[in-house]
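Quick notes on the structure that follows.
Of the protein chains in this complex, one is absent; all others appear in place.
The letters A and B name the chains in turn, as written, and every chain counts its residues from 1.
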Amino acid sequence: MTEKKWPETWQEVNPGCMVFRPGSASEYHTGSWRAKRPIWENEKCIKCGVCYIYCPEGCVTENTDGFFEANLDYCKGCGICAHECWPAAIKMVNEED
Amino acid sequence: MGKRVGMEVAIASAEAAALCRFDVAAVYPITPQSHVAEHLSDIVNDGRVDASFITVESEHSALSAAIGSEATGARTVTATSSQGLLYMSEILPIASAMRLPIVMIIANRAVSGPINIWNDHSDIMPMRDTGWISFFADNGQEVVDMTIQAFKVGEDRRVMLPVNVNMDGFQLTHMVEPIIMPDQEEVDRFLPAYIPFATLHPDKVVSMGTLGMPEIYAEAQKSKDVAIVNSIKVVKEVWKEWEAQFGRKYEPVQSYRTEDADVALVTMGSMGETAEIAVDELRKQGVKAGLLKIKLWRPFPFDDLKKAVKGIRVLAVTDRAISFGGPGGPVFSEIRSALYDVPKRPKIVNYIIGLGGRDVQVENFMDMVRRAAKGKLSEPYEIYGVRG
Partner (left out) sequence: MNTATKNPKSIIENFDLYAPKLVSKEEFFVGGHRACQGCGESLAIRLMCKALGKDTVITNATGCMEVISSLYPTTAWKLPWIHVAFPNSAAVGSGVEAGLRALRSKGKIADRRIKSVAIGGDGGTMDIGFQALSGAMERCHDMLYVCFDNEAYMNTGIQRSSGTPFLASTTTAPAGKKIPGNQVWKKNLPEIMVAHNVAYVATATPSYPIDFMNKVKKARSVKGPSYIHCFVSCPTGWRSTSETCIKLGRLALETGLFPLYEVEDGKYRLTVEIPEKRRPIQDYLKGQGRFRHLTPDQIQVIQERIDIEWETLMIKVKNSKSKEELRAQRTR
């Protein structure tokens, strides 16, 4: 979890509170919210990309082998990818394990 | 050199906006502003200005659409009155917080209830805390001049704030007055094209209107406060430039015969012209009367006021609105507060005049001055002429 960085002084607050850093929300790691994490069993994976498309965080990405994995900095452990996986290749396991 | 015409002031204000080459107008009609809306749409539909006129479905949407278009970098104008201003009031502080220099022409009209379409200032007074720069015009010429000045002041990179130009509904909007309309070429020289600080465009991605947590909200408000307080410098600069180019002088507080005044009236808006005549009449009768006309309401001209009241014994502040359950009229209470720390300050009395379009005549102003000479009225504030 990254710490929030607030502007030190009022002079540093942009006019209109405009944010000129698109996508800067990625500084905040929502992965700390997780109670479960997804584990891919690549032997079962059919590389359809359904887990990639259904992730609300957009944190599931395709690696160089064409298999998928979640970026654990952002994965909230919602379980949608595991639930939607056609060949049941994704398992949700507890964070503590 | 400008052209001297006789023109209905509402129409003239739209003409002034046209001279400023606005890009978008988003206006909803309301009496007595309707002629402003109508004439702006005439100007657009005749192709006299290359612009879009959005026939919005409410005032709230008018200011909302104005924000949307100003945020893309389009010079935007809107106009309203009374209930319309109140309806869009949720958006006013957002426009100033977002630092968008929208210009709004307000035809001041009484606020309901009871419903009343005639002139007073009860619509603009509740908006004084919203962070908009506010000009008050005394006559048609000032309406035209201030509309053009408003774009220049608001768009200045040191300001970046919305500006409203206040003209009395019916008393000004529906009067045909002699006005020197500046030439397009003169206005182009005075008012350059708008170069926005930031715009909504994919080539430079920005998020506007973000969420301000408690950790930064105060800092954001401080930033806005500093901007509006410092804007008085820019207002005076622009007014100096205007005087140099067009020959007409503007000051935040304009004094009339106050060099040796004993009692001075204070007015805002078109009543000032009637008050001037009253001062002249009183002077003829040997009464040392004077008049202060406030042209810049926000940011409040503290220094100019303190200078203007030096030597005056009594101020008779006229208000065109009441702060119910409060210390009387808004102008009165702000002037009193502004002068509180000044060791030698005038006594101040408050007349609330001309509510809901009630006429105030020269004799009334003369009476106000005579009774104010005592330095105190029988009540903290007096609704002048109320029957019963």
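One rule holds in what follows: a residue touches a chain if its C-beta (ideal position, glycine included) is under 8 Å from a C-beta of that chain, and two chains touch if they have at least 3 such contacts.
Note that this is a predicted model, so its numbers are computed, not measured.
**Student:** Determine which one of B:S13, B:T31 or B:S69 touches the chain that has been left out.
**Tutor:** Missing-chain contact among the listed residues: B:S69.
**Student:** Which of these touches the unseen chain: B:G2, B:G209, B:P327 or B:G385?
**Tutor:** Spelled out, the listed residue whose C-beta touches the missing chain is B:G209.
**Student:** Mind pulling the subunit B residues that touch the left-out chain?
**Tutor:** Within subunit B, the residues that touch the unshown chain are 23-24, 26, 50-52, 54-58, 60-61, 64-74, 76, 90-91, 94, 98, 193, 200-203, 205-213, 216, 220.
**Student:** Applying the definition given at the start, please give the residues of subunit A touching the unseen chain.
**Tutor:** Looking at subunit A, the ones touching the missing chain are residues 5-7, 13-14, 17, 19, 21-30, 33, 47-50, 52-59, 62, 71, 73-74, 76-80, 82-88, 92.
Everything below uses one rule, namely that only the chains that are shown with their structure count from here on.
**Student:** In whole angstrom, how far does the Cα centroid of subunit A sit from the Cα centroid of subunit B?
**Tutor:** Each chain's C-alpha centroid was found; their separation is 52 Å.
**Student:** Which residues of subunit B touch subunit A once you look at their complex with the stated criterion?
**Tutor:** It is residues 97-100, 160, 197-198, 204-210, 212, 215-216, 218-220, 222-223, 226-227 of subunit B that touch subunit A.
**Student:** Can you list the subunit A residues touching subunit B in their complex?
**Tutor:** 4, 6-7, 9-13, 15-20, 22
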